[in-house]
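Heads up, one of the protein chains got dropped from this complex, but the rest are sitting where they should.
Each chain gets a letter, A, B and C, in the order it is written, and its residues are counted from 1.
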Amino acid sequence: MSSSETVEVSGHLMDSGILSRILDDIREYEGDYVIDRFEVGHEAHDTSTATITVTAEDDEALQRLLMRLQTRGVNQVDPGEATLSEAELDGVFPDGFYSTTNLPTKVRLSGRWYDVANPEMDCGLVVEEDADGPRVITLPMSDVLVGMQVVTGASGIKVQIPELQQEQGGSFGFMESDVSSEKPQAVLVRQVADGMREAKDNGKKVLWVLGPGVVHTGAAPAMVAMVHAGFVDVLFAGNALATHDIESALYGTSLGVDLAMGRGVEHGHEHHIRALNTIRKEGSIRNAVESGVLTGGIMHAMVTHDKEFVLVGSVRDDGPLPDVHTDVIEGQRAMRAKLPDVGFCLMAATMLHSVATGNILPSSIPLVCVDINPATVTKLADRGSSQARGIVTDVGLFLEQLAGELVPAYRRS
Amino acid sequence: MSSSETVEVSGHLMDSGILSRILDDIREYEGDYVIDRFEVGHEAHDTSTATITVTAEDDEALQRLLMRLQTRGVNQVDPGEATLSEAELDGVFPDGFYSTTNLPTKVRLSGRWYDVANPEMDCGLVVEEDADGPRVITLPMSDVLVGMQVVTGASGIKVQIPELQQEQGGSFGFMESDVSSEKPQAVLVRQVADGMREAKDNGKKVLWVLGPGVVHTGAAPAMVAMVHAGFVDVLFAGNALATHDIESALYGTSLGVDLAMGRGVEHGHEHHIRALNTIRKEGSIRNAVESGVLTGGIMHAMVTHDKEFVLVGSVRDDGPLPDVHTDVIEGQRAMRAKLPDVGFCLMAATMLHSVATGNILPSSIPLVCVDINPATVTKLADRGSSQARGIVTDVGLFLEQLAGELVPAYRRS
Amino acid sequence: MSSSETVEVSGHLMDSGILSRILDDIREYEGDYVIDRFEVGHEAHDTSTATITVTAEDDEALQRLLMRLQTRGVNQVDPGEATLSEAELDGVFPDGFYSTTNLPTKVRLSGRWYDVANPEMDCGLVVEEDADGPRVITLPMSDVLVGMQVVTGASGIKVQIPELQQEQGGSFGFMESDVSSEKPQAVLVRQVADGMREAKDNGKKVLWVLGPGVVHTGAAPAMVAMVHAGFVDVLFAGNALATHDIESALYGTSLGVDLAMGRGVEHGHEHHIRALNTIRKEGSIRNAVESGVLTGGIMHAMVTHDKEFVLVGSVRDDGPLPDVHTDVIEGQRAMRAKLPDVGFCLMAATMLHSVATGNILPSSIPLVCVDINPATVTKLADRGSSQARGIVTDVGLFLEQLAGELVPAYRRS
Partner (left out) sequence: MSSSETVEVSGHLMDSGILSRILDDIREYEGDYVIDRFEVGHEAHDTSTATITVTAEDDEALQRLLMRLQTRGVNQVDPGEATLSEAELDGVFPDGFYSTTNLPTKVRLSGRWYDVANPEMDCGLVVEEDADGPRVITLPMSDVLVGMQVVTGASGIKVQIPELQQEQGGSFGFMESDVSSEKPQAVLVRQVADGMREAKDNGKKVLWVLGPGVVHTGAAPAMVAMVHAGFVDVLFAGNALATHDIESALYGTSLGVDLAMGRGVEHGHEHHIRALNTIRKEGSIRNAVESGVLTGGIMHAMVTHDKEFVLVGSVRDDGPLPDVHTDVIEGQRAMRAKLPDVGFCLMAATMLHSVATGNILPSSIPLVCVDINPATVTKLADRGSSQARGIVTDVGLFLEQLAGELVPAYRRS
């Protein structure tokens, strides 16, 4: 007794490769399809529209397939009304809960469409009622509480692929062709600089997600210059980036000499442990800056310019620094709290924090990931951050050039 | 007003390259040295002994250099007595605290040498007094409490490089030459199997540290066979390994077909989120096994055979599973609690958890790291896990062959 | 004064992503298009047909765009007659020569369609007349001679995408999703074994393209077993594979010990130079086998089983072996001469020879590329070997398992 639903999708379907991905999804979920109608865009800038009837072996399978298709911007022709179920356990969604995308999303309740405030992938949708009527919010699984009204199934939901992504020729196709070290990198530097300036011009914040390689490649001075110039509004990182930066600032002579001589230092166990102890003694990075203990580096620049940072721990951390969230779920909440008004995101030299940020970022925020390892960039796209643009290059030289673009006065002495 | 100390080191100094590393350390710490005496081992199996006077610009620098040299097995000729200072803040060591190595270590108090119970790198040494006299324990920075007696400076401490490492030609030299994909891998499989059997024969536990690539490369059946056969006593992993394993067990038909056809599945957002919710609803992985919800896979095998596992979360986690430690410092404590009686450790397909385990493992436990990415293996050695042996190969085929070696009955159907 | 032509393409256009690649090509060549007709395949197994009018700024640009589109299986609706021009210089095609694809190709001359005998990419088409009428052959640029009749422009030419590739969901799309180390590798081993058996069952030859990593990973015994069992009909390699194999056979004791102990040997300069000199003294590898100088290894097995091999030199070669073609163009010719009747091709551990073989192989021959480095596999697809299937894994373990599949008696002692 199979179940069917008619869905539709519009956009640059053919030149973006999105249609082949949709049909792949249907196969992967063991469904079947008939293409009812296909209105092709005849000229290069026209959009196309496809209407497809998808079939799955039962309604549960169908609902799951419909949710999957929504990650591609495919909506039901007749979406109907959203179905709500009550959560019966803290931290557990009701069976058949709607699993979200990171796309702009609307939910229909009692015949009216409501915007979802904070799109984030792999969450649930919770409907809250107050004096102004219903409000639909995206909620991660760990934050659901008994009694909350959670959307189940795929009915009554519409998503929208942002115009930008469409024009880029579709997310993944775009991504794939970009994961390569054989690109005119200098041009890419300029494009990233333009993206950041545009975000600032629009009153938006620039979010940076950095790994410790930023310090090891000697890019700390470039980062400091960009913090000074106002291009670093929010920083997400782990214990390692902050510790290596602070270690370099505290034991500057020694490390400085090695940086200046261009010779690598084996990751000494002792400097960084002592740096951690020093900041723990002060109680926080800000305290260490204010007491004059910490006088340079990226974290010092962030504090003196009153910029926000969220440091989240990992199981391999020493210390950690007192500012580090040791509970990763708390850390995710702290990161989410900084997302409003972010208009551009640059990730560099960290797979862990890049994926973590990609997980919570709406698809509408332009996202660039810089890493010497192509796998980091591929992973991000595989996880659903379809707007991500990858640049496989040396992080140190990239940030050096980016600082040169963004901060005309910046020249390495 | 420079400070000096005379140190000595014995072993296969010349053929292990350890002497050059010692002199590199002295240069890196901006110290100077005179080799007072060098008794060379004339024949291939003789050991050599060097006595070296090292000088640094002041006593603080000297103490730090001496600690660094101890990571190479270099001790003071006249170690003197350990110096103790009281911790004045929770979670903060006194200034000049002795930063530990992962080598077997002794501390001299009131003229007597005491063994340190649980060597671990990058910690402090705390002296506790009870009816039986003093006891020296290794304590991570985050666990120190006001009033504890902490060893400061490098006096009164001796470390010992395990015989095994010496014979292998020294840790890092050995490591470096092994980080290559151009090795006769089939032979290496047998050596790992021998190491595990030897540990079991000696009544020791085998510790596995696994990443999600184990599931993606189709090695779950091989792992299950090795769990059944008793070769997996303890498992350290993150949320991803357990979730992918459970997802594969719960939605087996679909994923199973793809595994059998050898085609890759894009990391779907929906299956794993639903798998997480299902287990969260049960309350724990064990509950899910006992209630019959979870009936296959690696985690199921661990539960049914009453094997121990520690899952520690990371900032990129969805869910997570109810068994996951979301606080990474708690997670580290849970991992440490499983280390006693471990006699062999195999790490596969995870940089995060491999480094985390390497951080807390004594150097006396044989350690093999298997990864297709050479950087994972190099990182481990750089961080001080000098006993680590790296195998750069495909994790799926490696585990398949290892199961064939360890479990004669194991043949893939 | 722009030029236009109407083209059509049939097949699984939407689920293969091929349409988006076609439109990408048009954009890249700065052309424009109108989709005149699009007959969509309504159900999953139906094919679709698109008719597109493409426009370029002049006829030369149009002809080049049309050639480009033929690599996607796109043909002119009204192909007309082929145009011929005479070559005026040895080794130089006439201006506007038709640049070939590796697809099955037909050429229309005087109203009749003629099959092209040996499809190969990046060559020209030469028409020869003899008593039986015209014959169209594919000729590489370096082999063209004054007076030859060469096809120019894209008129009068039809290509056909093999059915197999269509069903796999199109070449590149298929490829991309397969370039990953996260695959159930054991299943892939079996699929490769099946492909080889099927080729043998059909009376076809199996072609192997191997790099020296095959010897370094200890896979020589596995290779020897597969040669003995008749699964290696033709071998393409460079000087290095043969030299390392022979070096290992000649200085077996020493190297053998190291292989058995699983320890890597730095690439010694002396063994291989002496091995080269020894074979050069014998005059050829066959001589060395027959005189009893060479008694084991892969090359020995090839000779004793009268199998064919082509060794082509490179600028980094020492020696080289007397069997090596030092002229690379001669080497390519020798390789081409072995292609007839090849029915399956496996490439392992060599980017240079894999790309070289991919260059001359018709797209109709199934092709699997095994390498631990994803870049090798990606490069192959980028260069146009669209039928290539990539397996990112350890070559040593892969060949070990493959030998186990193909040669039931094969077990490592």
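We adopt the following convention: contacts are C-beta pairs under 8 Å (C-beta built on N, C-alpha and C of every residue); 3 or more make two chains touch, one makes a residue touch a chain.
All figures in this text were calculated on a predicted structure; none of them were measured in a lab.
**Q** Where does the absent chain touch, in terms of which shown chains it meets?
**A** The undisplayed chain, in the complete complex, is in contact with A, B, C.
**Q** Touch as defined at the start, partner being the missing chain; which of C:138, C:217 or C:332 qualifies?
**A** Residue touching the chain left out of view: C:332.
**Q** Out of A:82, A:335 or A:372, point to the residue that touches the absent chain in the complete complex.
**A** Only one listed residue reaches the unshown chain, and that is A:372.
**Q** Suppose we count only contacts with the excluded chain; which residues of chain B make the list?
**A** Within chain B, the residues touching the omitted chain are 14-17, 19-21, 23-24, 26-27, 32-36, 38, 40-44, 169-170, 173, 176, 374.
**Q** Could you list which residues of chain A touch the chain missing from the display?
**A** Within chain A, the residues touching the omitted chain are 177-178, 180-191, 213, 216-218, 259-264, 266, 372, 392-394, 396-398, 400-401, 412.
**Q** For the chain that got dropped from the picture, name the residues of chain C it touches.
**A** 28-30, 64, 67-68, 71, 89, 91-93, 97, 99, 101, 121-122, 140-142, 238, 253-254, 258, 265-270, 273-274, 276-277, 280-281, 312-320, 322, 326-332, 335, 352-353, 355-356, 359, 373, 375, 382-384
Here is the rule we go by: only the chains that are shown with their structure count from here on.
**Q** Could you say which chain's mean Cα position falls nearest to the mean Cα position of the entire protein shown?
**A** Per-chain C-alpha centroids compared to the overall one single out A.
**Q** Using the average of all C-alpha atoms in each chain as its centre, how far is it in Å between chain B and chain C?
**A** Measuring from centre to centre gives 45 Å for this pair.
**Q** Between chain A and chain B, what is the separation of their C-alpha centroids in Å?
**A** Each chain reduced to its C-alpha mean, chain A and chain B end up 31 Å apart.
**Q** Between chain A and chain C, what is the separation of their C-alpha centroids in Å?
**A** Between these chains, centre-to-centre, one finds 40 Å.
**Q** When you check chain C against every other chain, which residues touch at least two of them?
**A** If we look for residues of chain C contacting two or more partner chains, we find none.
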